[in-house]
Structures are given as C-alpha cells and as structure tokens.
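Note that this complex is displayed minus one protein chain, with the remaining chains in position.
Every chain is named by a letter (A, B, C, D and E) in the order it is written, and numbering of its residues begins at 1.
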Amino acid sequence: MLPVDSLTLPRFCGVPTFMRLEQNGSLEGIDVAILGIPSDSGGPYRTGARFAPNAIRAMSVMLRPINPYRGGVNIFETLRVRDVGDCGVVPGYLEESYRLIEEAVTAIAAAGVVPMSLGGDHSVTLPQLRALARRHGPLALVHFDSHSDTWDSYFAGLRYSAGTPFRRAVEEDIVDAAHSIQIGMRGSLFSPTDVSQSVELGYEVLTTDDVFALGAEKLAERIRARTAGRPVFLTFDMDFVDPSAAPGVQTPEAGGFSAHETLTILRKLNGLNLVGGDVVETNPLYDGPGQITALLAATILSELLALLADERRGA
Amino acid sequence: MLPVDSLTLPRFCGVPTFMRLEQNGSLEGIDVAILGIPSDSGGPYRTGARFAPNAIRAMSVMLRPINPYRGGVNIFETLRVRDVGDCGVVPGYLEESYRLIEEAVTAIAAAGVVPMSLGGDHSVTLPQLRALARRHGPLALVHFDSHSDTWDSYFAGLRYSAGTPFRRAVEEDIVDAAHSIQIGMRGSLFSPTDVSQSVELGYEVLTTDDVFALGAEKLAERIRARTAGRPVFLTFDMDFVDPSAAPGVQTPEAGGFSAHETLTILRKLNGLNLVGGDVVETNPLYDGPGQITALLAATILSELLALLADERRGA
Amino acid sequence: MLPVDSLTLPRFCGVPTFMRLEQNGSLEGIDVAILGIPSDSGGPYRTGARFAPNAIRAMSVMLRPINPYRGGVNIFETLRVRDVGDCGVVPGYLEESYRLIEEAVTAIAAAGVVPMSLGGDHSVTLPQLRALARRHGPLALVHFDSHSDTWDSYFAGLRYSAGTPFRRAVEEDIVDAAHSIQIGMRGSLFSPTDVSQSVELGYEVLTTDDVFALGAEKLAERIRARTAGRPVFLTFDMDFVDPSAAPGVQTPEAGGFSAHETLTILRKLNGLNLVGGDVVETNPLYDGPGQITALLAATILSELLALLADERRGA
Amino acid sequence: MLPVDSLTLPRFCGVPTFMRLEQNGSLEGIDVAILGIPSDSGGPYRTGARFAPNAIRAMSVMLRPINPYRGGVNIFETLRVRDVGDCGVVPGYLEESYRLIEEAVTAIAAAGVVPMSLGGDHSVTLPQLRALARRHGPLALVHFDSHSDTWDSYFAGLRYSAGTPFRRAVEEDIVDAAHSIQIGMRGSLFSPTDVSQSVELGYEVLTTDDVFALGAEKLAERIRARTAGRPVFLTFDMDFVDPSAAPGVQTPEAGGFSAHETLTILRKLNGLNLVGGDVVETNPLYDGPGQITALLAATILSELLALLADERRGA
Amino acid sequence: MLPVDSLTLPRFCGVPTFMRLEQNGSLEGIDVAILGIPSDSGGPYRTGARFAPNAIRAMSVMLRPINPYRGGVNIFETLRVRDVGDCGVVPGYLEESYRLIEEAVTAIAAAGVVPMSLGGDHSVTLPQLRALARRHGPLALVHFDSHSDTWDSYFAGLRYSAGTPFRRAVEEDIVDAAHSIQIGMRGSLFSPTDVSQSVELGYEVLTTDDVFALGAEKLAERIRARTAGRPVFLTFDMDFVDPSAAPGVQTPEAGGFSAHETLTILRKLNGLNLVGGDVVETNPLYDGPGQITALLAATILSELLALLADERRGA
Partner (left out) sequence: MLPVDSLTLPRFCGVPTFMRLEQNGSLEGIDVAILGIPSDSGGPYRTGARFAPNAIRAMSVMLRPINPYRGGVNIFETLRVRDVGDCGVVPGYLEESYRLIEEAVTAIAAAGVVPMSLGGDHSVTLPQLRALARRHGPLALVHFDSHSDTWDSYFAGLRYSAGTPFRRAVEEDIVDAAHSIQIGMRGSLFSPTDVSQSVELGYEVLTTDDVFALGAEKLAERIRARTAGRPVFLTFDMDFVDPSAAPGVQTPEAGGFSAHETLTILRKLNGLNLVGGDVVETNPLYDGPGQITALLAATILSELLALLADERRGA
C-alpha cells in the first residue's frame, strides 16, 4: 500500500491521488481514509471549494512519505492509508449534502478507520462530527481558524453555513466544548460578542496575537492539556494562515501566520487522541498559478498523518 | 436619468453600475429595471456566477447609449432605465433564494416596470417566470442556450437546479411551450431523449447547426412567428456563444457562435412583446484578465434594451 | 463499463478520468484504450504539455456519452473504452521517453485494442506509429496541424523533436506517404521548401486556405479517397485551431479554424479504417482559467471515439 | 449610517462600496469621507492604479465594523463615515488631475470632514496635502513606504510624478519636515544621496531594518514624539509591505514587512492628530486572483479609521 | 542582417527582439526600422500599453521570415530591417511624449527609412503623422479600428488622447482625408454624430458590417482606389479584431473580425505606397497566459513588412 515512487515515475504521470496513494472506495485493511468532501454550498462569500479536493491531490504529489520532524517516521509503513475518493454532494442543497457526508463518514468510522478529509468549505465539518460523535461520544475539538464560526445564523435566519458549525456542534452535544479549543482568531468583528460568544459556548479561545505570544511549544502543551486524552477531531481552516501564504481561500483575513510558523505549530503537537480531522476552505480558483495554498493544505494534511503515525508508533 | 458621460468623466471613475446609470432601489418613474441576481446555488459544475452581476456592470461602462443597429436609437432617451441593484439570495439554499428572487421581480412587475436581469446561473430564470406569469399569464419563452435545461431532476432526485427550469416552467404552466422556442442546442447528450424531451414538452427546438443553416434574418422571423405577439421572456445563456468568445461561463460547450454571429442574431430580432429578460451563466472567475465574457454579456443586455427601445419608439 | 453518470454524481466529485470512465491499466475486455503520454521534451518553444493529459481529463468530465452528430450513437454502449492512465516518460531524455511510449502502445496493440492518446507534444506520435506499424504495416496518416513537422533536424542537428516526426516516419517506412495527407498548414515559413519538403516526401498537403475553399464535406471525401481503406492513424495537433479557440498550445499560429469549423470537419469524416489516434500539443499552462483548449481537445477526442463507434456500428 | 450587515445580505450582493457603506457625494452630516483618487499618470513603471479604488472597495466588503485591537471600538457608531465616490482625473495630464484632486479634497476639508483616500499612485498625495495645508497649515507627514519619493525630477526633467511629491511638499511649505517621518526605506539606490536627500530636506528617516530593530511599540512612540500633536497626514504606500503580502503594487521592493508586522505597527499607533490620510500604489492588475493586496489595503484603511475613532472616542 | 535562425538556436534563447532581428539604434543601411513607442498616457480606460512593444517582440520570435501569401517572399532578403528599440516617453505628460515620439520618427524618416511602429495607445499615431507629413506632405491614412478616434476632445476639454488623433490630423493638415479611409467601425455610440463626424472631416468610413458585406478582395480594391498612389500611413488598432482573438486591448468592442478574417484582409492589400505604419492598442496585461493578442499583433506587423517587401520587389 505504498504510494507511487516519484524517483521512478515522474509526478506528472497518472491521475493525481493524495500523495500518489492507491485510490478506490474500499475500506478494507486500512487505518486511515483520505476522503474528499467537495461541498461549497455553505460559503457566505467566495465559492469554488468544490474543486479543492482535486487541487490538493494535484499538489500533494510533491510530498514524500518520510517526515523528518517526527524522527523520520515513514507514514505509509506505519499507517495503511488509502485515498477513498470523494463523497457525493448536492450543490444548492446544503442539508442534503450534510446527509451524504454524514453517511460517508459513518461508514468509514464503522470500519474502524480514521477519516482525514479534504474540504470543501467549513460547513462540511458538522456532519463529520455527527458521524464520529455517534461512535466516540462528544469530541474534543482542536480548531485552527481565523474565525470562530460560532455565529447563530446566517442569511434569512438559516442555521447551517460555514459560519455556524461550531455553535451547532455544541447545541447538538457532539462537541465537548469544555475540552475544546479555538486557535488563531483575528480580524474585525461583526459585534462585540463575536469572541465572547465562543467563550460562552464553553470553548477556550486563543487569538492570533495570543498564539504569537505563547509560541509553538507552549501552544502544544495547552492543546494537550485542554483535550486531556479525549477523542479529538482536528479541523484546520486554511484562513488561519496569512493570505500571503494561502491566497486561495474563501474568506481571507489579513495578518495571519506564515507557512513556517504554521507548520512549526503542527509539528510540535503531540499526545492527541486523534479520531478524525479535516483541512478545509481551500479555494483553488483564487490560488494563482503556483497553487501554493493547495500545496500547503496537502502539507498540513500530511503533517496530521505524521502526527497520527507518530502516536501509533509510540503506542 | 442619463448615464454618466464617459467623455467627461473617465470610465474608471466611480463605482461601476450598469452602463453608468444611476443606481438605487427605487422603482419610481422608470420603464426598465436592471436587476442583479447573484445566485449560483443551482450550478451543477462550476460555481462563481454570484460575482457575475458586478463583473458585467464593471465591463458595461465601456458601452455607449446609442445603438446604430436600430436606427441610432438612444436607449436612455427612449426608455427610463435604472440599475436597481441586486436582490438578496441565500447560498446553499436554492429554494430560499427562489423566494427572494420571485419577491424582487414581483415588486418590479407590480410597478409596471420591465425587469432585465443579470444572473446568476440559469436556475434564476424560474422564479422570474413565476413572478411575471402571475401578471402576464403563461409566457412565450425565447431561450438562447447550448443546453435545453429541461432535465427532470438532478443530484439526489432534487427538482431545482440550472438544468431543470424549463421543464418546471411548463409543469407550473408559467411558460406556454407552444409559443416558445429553444435556440442553439449542441454538444454531446446524456441520453437519446435529451432533445426529444424538450419537443415532448412542446418547445420548438433549433440546434446550433439549424441556426447556421437558417441565418439571422430567417431566425428572427421564426421567433416572431412562434411567439405570435404573446408576452415574451427572453433568456440568454452565455454558453450559447462559443467558449472562444465566452470562456467565462459555468458549463462551456465547444463549437458555438462567434460574438459577431451572436450579436447579428440579436440585432435582427423584432416584433417581440418583451416583458422581461435575463442574461445568465456568466462566470467571471473563468473569464481571464480581458473579461471578454462579461463585456459580451453587457453588450447583449444593451442589445435587449435597444430592442425594447426600438419597439417602444415604434409603438 | 459505462462512465459515472453526471446527473447522479456532480462532475466535480472524484478524481477526473477521461469522460469519467473507469481507470486502470488493464487491457482486458476493451476495444479502445485512452492513454496519456505526458512528454514535452520535444517541444522547441513552450513547454508544459506534460500536464495536458490530466488537464484534458479534468475538462472531459463535461462531456456526455451520446453523440448526436452520428445518429445519436452512444459511444460507450458501442465501444468498450477504458482510461488506462499514462505511460512513463523521462524528461530531458527524449529517446528514452520514446522507448517507454513505444512499449506502452505495443502492449495495447498486441491486445487488439485501439489506442487513442492524449499528448504531450507532437514528438510523441513517432513512437506510437512505430508500435502500430509493426502490427499493421505502414500507416496512412491523417494529420491535422498548422505545421507540417517534416523538418530534417532541429537544434544541434538532432533528429527527434516535435518538428521532425513525419519526416522520420517516412524514412522509417512506418507511414505510407502516398496514402497520407497533411491538413491545415499556414503561417510564415523558415525556407521556401517548408511546404515542398512535405510534398517531396510524398504527402498530400492542404493549407488552411485550401480547406476553407474545399469545405468540410469535400475534405472528408478527399481524406477517404486518399487513405483508401488502409489502416489510418489520425493525429490532431491543437494548433490546427485558431489561438482564439485554442490559446493553450505550444506553438500557436494565428489565423486558424474556429471550434465550430473544426468540429464540423471531424463530424463529416467517415470511411476511415482507424487503428489509432492522438490529440497533441495542448498546453494547460497557457490556457487561461476557462481551460477552453483542454475542453476542445477532450471534445475532439470524443469525436474520434464517435467516429470509431460509428464505423464499428456500421460494420 | 451603518454599513450593510453581512450576516443579513451576502457580501457579493450589491455594488461594492467601501466596507458596504452608503455611497453618494454628499458631505453633509459626516465626520470622514472615503474618497477614491483613480489617478496613475504619475507612475514611472507599472500602471493600472486607476483601478485600485474599486478593487479595494470590492475586497473591503470582507471587513466588519468592530476593531478588537482598539478596545472593541465600533468604527461606524463612533464616526459618521461615507464613501463619497471618486474625484475626476485626466489620464495623460498629471497636472490637470492635480487640479481636480485638490478641488475635491478642498471641498471635503471645507465641510470639516476628514478625507481618507484610496489612490492611485503616490503622486496623488501632493494635491491632497495642498488642500489640507491651506486649512491646517504645514502638515506633519507620517509616511510609510519603501521609497522616499523625494527625488528632484523624473523623466525629461519634469517635476511631478510618484517619485517626487515629498520634495515638492517641502518646497511648497505644505509639509513641516521637522515634524515628519519616513518609515520603511529599503532596497537599492540610484545615487549615494538617495537617503541623505530626505534627511537634508528635514525628514526623519527610518529604514526597514531600523524598524525591525525598534519594534512596533517604540516606533509608535517615535512617531508620536516626532509629530508632537501637530496636524498629521498619514500616507501609506503599499510597497512598504513585502511583495509576498502585497504583490499588486506599482514598484515592488523585495524584503519588506509581512501583513502581520504591518498591521501590528498600525495598531500600536496613537496620539496622532490625524487630519487626513491615504493608502496608495495598489495595482489590482498585478494582484492575482486572490486580490490579497486589495484586501490588505482595505484592512489598512480600516485600521486608520479605527485609529481616528479611537482618538475621537478618547477625546 | 538576417534574424537568428530558430532551427539553430531555440526561440527562448536570448533577449527577444522583433522577429529575432539585430537590435540597435543605428539607422545606417536599413530600409525599415521597427520602433517601439511605449506610451499609454492617452488611453481613456485601460492602461498598460506601455508594455506592449516588448510583449509583441516576445511573441514575434514565433514568426519566420518567409511569407507564403505573397509568393514566398523572404522579407529580410528583400528589405533590410532592424529593430531600433524604443523611443523615450514621459508618463503623465502626453504632450512631452509627443515631442519625443515625433523626434524619433523624424530621425528615421530623415534617414530615408520607413518606420513601422509598435504602440502604445492610439494617441501615438499623431506625432508619427506629424513627422512623416513634414517629409511626404499630407498622408493618405488607412485606418483599421472599431472606433473612429475623431472625437473633438476628451476629459476636461483636453485635445489629445487616444480618442482624438484623427480629428487633430485633419485639422493640422497632415492627413489628406479625401484619400483616407477608416475601416471596421462598430459598437454603440456616444452621440448620433459619432459616425458622421468622421465623414464630415472627409474620411471614407466602412463599418464592420460593411466590410463583411464587401469581402477582402473588394475591400483591397477600395483602399487602393481611395489612396490613389499617395503616400500611405497604415494604422492598425488591435480592437478592430474581435475580443476572442484579441482580448488584450485597451478598449475592446465585441463583435469584430476573427484572426483569419483579419489576416486575409491584410494579405489581399496591394498597390499601396506605404511610407509608415503602426500596430497599436495591444495591452499585454489583459491578454491572458497565451498572449494571443501579442502574437496576432506581431503577425500583423509582419504582414505589413511582407506587403512592403512585395511592393519593393515588384518595383
């Protein structure tokens, strides 16, 4: 189950799957399933994240299997990983899409496989949490983002969108806010309660400036302490990163982290009981010819795989 | 109510409204309302038409008020036209968006004003037809497009999308298929019934090759004869045009009409009892730096205004 | 072996294969193999055609299985077609790449399967001709292009490049020039012999203006007469088309055919004994966000499949 | 006078004005006027800043009214702000444009309103200074830029361009150099006097490396001390920022500040008697699809508004 | 004086000069000088034509010396041509730029050399006409364009811009309108006199539709008859061409000629006493990655060289 070797066959040969892994929908004999969730119906501003899973796959062919930041772990010798393709979605019908996403993740979880997903806009996290909470109970959420996504409703008073999932998740009791943390909030606000609303829901909230003040090592400790061994879902919104390093997102927020700062934070994480994760809000239509956002998103997902491999190896 | 004069103030000065007209939401004292309908929730493939109304406005500043192809009619001395801005929409909730669109067009029609709209994907035509049929009875549809958009359902069996409005419109009895015509169909098909399904609904259907064979003058006669003085809604899908002249669309179909062929067809139209119209499916994200699709869409809408002015003047 | 249904699963779901066909390397039980040949080492000017097979696949998801221009033939009910992926290539070593391409096509031909390939620059046609001539004898070449590609050598006197394959093919006796035809030559020349060199090699040569004068029907007759039932390889260089409709090519030549003119020519072809074909010289790096060249290349390959299906059905 | 609420109406609805504020030319009842100055006739290299005011408006719809970096001040509850549109300009006639700009800003100042402008190239600052100095006397200039723009003349010995305004301003006695400061100079020089020429004119000059050494807090003190309560005009040239975070500028200079560093500097400013300001040299033609420069320019202008609101509130 | 041979040295090697000709400023021993005029100060809408001369040079490396449409004439064996580089210009000071352009062309004409120029916006033609009329007397103008450029004044009543040169030229008696012709006018108008104003100045005017009706051969006759052997300046505005084939222009006008139609018209021209020419209004910033407008502009200039070579050879 090793990926195609890029020293043998050039990276541009073959339809690109995540990190050149085998792709098919079977859940047999694997530890981790890479799932594309090409839904952008929840995006309140830019749209096009439906093309993100394949854009990230296309850039992920640049990555190699060994992660030197975790003792040289070979991800694919430690974990059996397959790219299981995309779940179906229904453009224009967010709640229908939710049903299809939840179904796909439920099947993955039922097979004892850890889902690692490629969004899609941030609305896709909610149905994943629903599927996983059914198996693991309320989840500890580790949430990297420049926005808290805990508004109550969006246009026309509707309750589902990329701006509301983490309020809904608390209301539905599928996230355990007391063991959850939101990291990287910044930028201008709609109302004075924009930050306090997350705190009132029970989340710990760290702004971008808080993170700069803490540093990567202390942040990792804080996250480990907060999640306290509970089953963790890690959701990474690409707008956590500064638009210079991630121009291809749906709702960019100036003044974020560089790619090096971002990756250093992720490489310091440990002691998490990861049962699922996603990388969301990449939008290739705004990424420019270099597709640097897609490359960074792929790199971030590969760091999450390395974290998982590291924990498994250590276990 | 004349537009800003581009010989006095450069076109790049000021926020661009359609053809540099006054913009506000009032329906007082006007004959025609230019309405933006920034909905792309119905698009089955590419998305981003939500940005089309403003992209078309931005290029429309290139246009001038006099149309030499209709005896030098000055559109804005003949018709009082205002850019009334955009109606609201709800991304991810197509049917909610339908309610908002229908409401906006109902208000325009109630004021005795002709709505000329800028989509949005082709799903936005249905709620406009609903609003106008309530006032005028079942409408004669003049439909330029490379696709018939008369499929029965799309993903998950759902009934509304950019691929189904003209079946729904017949079912809802808001279009009078016996006086309606679809013009420009081409390209590969899903099933052998793709063309016959429109004919079975009662539409007259002309393929791209039929139109080339007929020529613009005879086509105009055919349309006039078919609509027979009934209230007409003219809907123009930008993928009628070849992708070379309209690369910025949602579902491009190779092998269509050039810009000159397209404009010639529109300039020959006459004898239509136009009660509304729209230009849909422009997608500025795919249009390239020259924004030639947006320019052509603006030009097409101005031709529809000139047609209306011409008829009014003649009346 | 039918493709994914785009009325059921949106086209942006799943890694894109050619026309959403099943993809794997098996040659069992198929009539036609779609093969990507991502080599651009032979391109004398622009480079990047290595990314063309996947770019064409990405746009080919727009296409539907039924071709209305050939009596509504359903390609995939008539022919069993599989996307067999890409052959390997060696950037910087054109002759090594030739060995790998020839090997891949030899295997396809040996299985009694018709190869239809996606280049790559035009140098990739030579090793395909070598493989097929070994099976079928010298081939009748039907060559659409704005350049004859019959120069004797290129830089440093080297004999292989995108500018020389059809001289080499005659020298190697794998093309039967007396039954071959080059169609669409135009533009400025290096030397007065640029056209006569092809004629001297035995090819029939029609310039762009010759084709405009002949028309599609007579051109089809001329091609059928010239190939006279012999095994035909049809090679289509995207720079046959005008840069307005095919901006994403390696060596664009102003003043060519529109997409409609191009497709009409292909749709009139018949009576060819097609044993292989390719569509080459697409370069997605120059294609702009609309990717209209890739869409047209995909459409052209689907027309070749329809031609093949039509002949098989008729047989 | 509050902006459109982006939780109610999607940001892509409606013609974009600065931060979705009401737009019209009236100066009645407002504290601050957002003025577009679409002039690029002074740019010595790239051109296209004429399109910047609207590009910045388009991205400014992302911003929200509350600034958490200044105690949660709601800008628009503290200040009455209107987008007053653009002044006229005359391409190709810089000095004519100067007359129109000066006229527009004079009217704003005469109404007791603070002008905050969106350039245009840096030549547009001079006529603004002229208008404001007439009301306030010689101004303290706070100038963020990678270039000093104090050359004596440019091509053909002409005295006005984007490279000369801050020499002219001293000569015309509309800037009080002894209380003015230039911040961020870097890059290669035309002559050894490039830096000393500013110092000789009386400016304090801090290079990029000086600013890195000082830090944001000390820089804020230094600026406050230097301007010493005098009426301040703050001019922000987007090439202060590194090209990674601001690729869409007219004369990029490698090696500048990140977006986070830039915003931190602005958020620390206080104790300034701001009577006007501008954000100049954005060029959307070079900004890429993500339009990150325009977003950052909008964010910077909103920080200047927050600074003003903060001072007013504190007053 | 032959260009670099693209069969020996790849086209991407070396700084690109026009058609890979020798480049230096000397006027010795040549028949024709290719002159870049990088001025865009006269453009009323888009700007950036200052980058056109080098963009056209970059694409002109694709061209080869022999023109098969004029009996296989080898341009550079018939005419001695040099790329003499660019004249200076002064951005923001159109009239200063005029002085520099006139000076450069005067020197070329004084050396008995025919200037063939690459604009720049259309305002650059006036100073060229001034220089050449001083030598040859009032010139017969052959003007391809979608706009007549005979307005009286533009912004602020100023008399020079890209919209006024051909009124000025008549007023200054440097063009002999009675032997001049404007070809290709189309699109919407500012006032009913937009067309008649040219006729009143004495020009013959053919609209786009007139040209389609006439055909290339009759048009060539008409032009030859109109110019009647007088010294001709041929000015070609790229917006004559449809935006599909020339997206990279300053003021695009939908509904024009294809590249093939355009080149056919130029290839039929003969019997002109060409003393100068230019190709103007290319704007590479709007041209997309394929740079098809620049390629077409280069091709058009090479056709003018072939026309000149043909006449010289015939002489």
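One rule holds in what follows: a contact is a pair of C-beta atoms (placed from the backbone, for glycine too) under 8 Å apart; a residue touches a chain by one contact, two chains touch by 3 or more.
Only a predicted model underlies this, so the values are computations on that prediction, with no experimental measurement involved.
S.K.: Where does the absent chain touch, in terms of which shown chains it meets?
M.R.: Listed by label, the shown chains it touches are A, C, D, E.
S.K.: Who touches the missing chain here, D:F51, D:Y154, D:Y203 or D:F236?
M.R.: Only one of D:F51, D:Y154, D:Y203 or D:F236 touches the chain omitted from view, namely D:Y154.
S.K.: One chain is left out of this view; which of E:F51, E:Y98, E:F144 or E:F233 touches it in the full complex?
M.R.: If we include the chain that is not displayed, E:F51 is the one touching it.
S.K.: Looking at A:N67, A:Q182 or A:S198, which residue reaches the missing chain?
M.R.: A:N67
S.K.: Kindly state which of the options A:G137, A:G290 or A:G314 is in contact with the chain not pictured.
M.R.: A:G290
S.K.: For chain A, which residues lie in contact with the unshown chain of the complex?
M.R.: The missing chain touches chain A at positions 5-12, 61-68, 72, 74, 242, 244-245, 258-260, 262-264, 288-292, 295-296, 299, 302.
S.K.: Spell out, residue by residue, where the missing chain touches chain C.
M.R.: Per the touch rule, chain C residues meeting the hidden chain are 40-44, 47-48, 50, 88-94, 96, 100, 123, 155-156, 158, 160-161, 285.
S.K.: Would you write out the residues of chain E that touch the absent chain, in ascending order?
M.R.: Against the missing chain, chain E presents residues 9-10, 12-17, 23, 36, 38, 50-51, 54, 57-58, 83, 85-91, 285, 289.
In this section, only the chains that are shown with their structure count from here on.
S.K.: Tell me, which chains sit next to both chain B and chain D?
M.R.: Both chain B and chain D are touched by A, E, going by the contact rule given at the top.
S.K.: Any chance you could check whether A-B or A-D wins on number of contacting C-beta pairs?
M.R.: Between the chain pairs A-B and A-D, A-D carries more contacts.
S.K.: More than half overlap in residue numbers between the two sides of the chain B-chain C interface, or less? Answer same or different.
M.R.: Since fewer than half of the residue numbers are used by both chains, the interface counts as different.
S.K.: Measuring centre to centre with CA averages, how many angstrom lie between chain C and chain E?
M.R.: Averaging C-alpha atoms per chain gives centres 37 Å apart.
S.K.: Between chain C and chain D, what's the gap in Å when you average each chain's C-alpha atoms?
M.R.: It comes to 55 Å between the two C-alpha centres.
S.K.: Please output the residue numbers of chain A that touch at least 2 other chains, ranges allowed.
M.R.: Residue numbers touching two or more other chains: 44, 50, 88-91, 155, 285, 289.
S.K.: Please categorise the chain-chain contact pattern as a line, ring, star, complete graph or other.
M.R.: other
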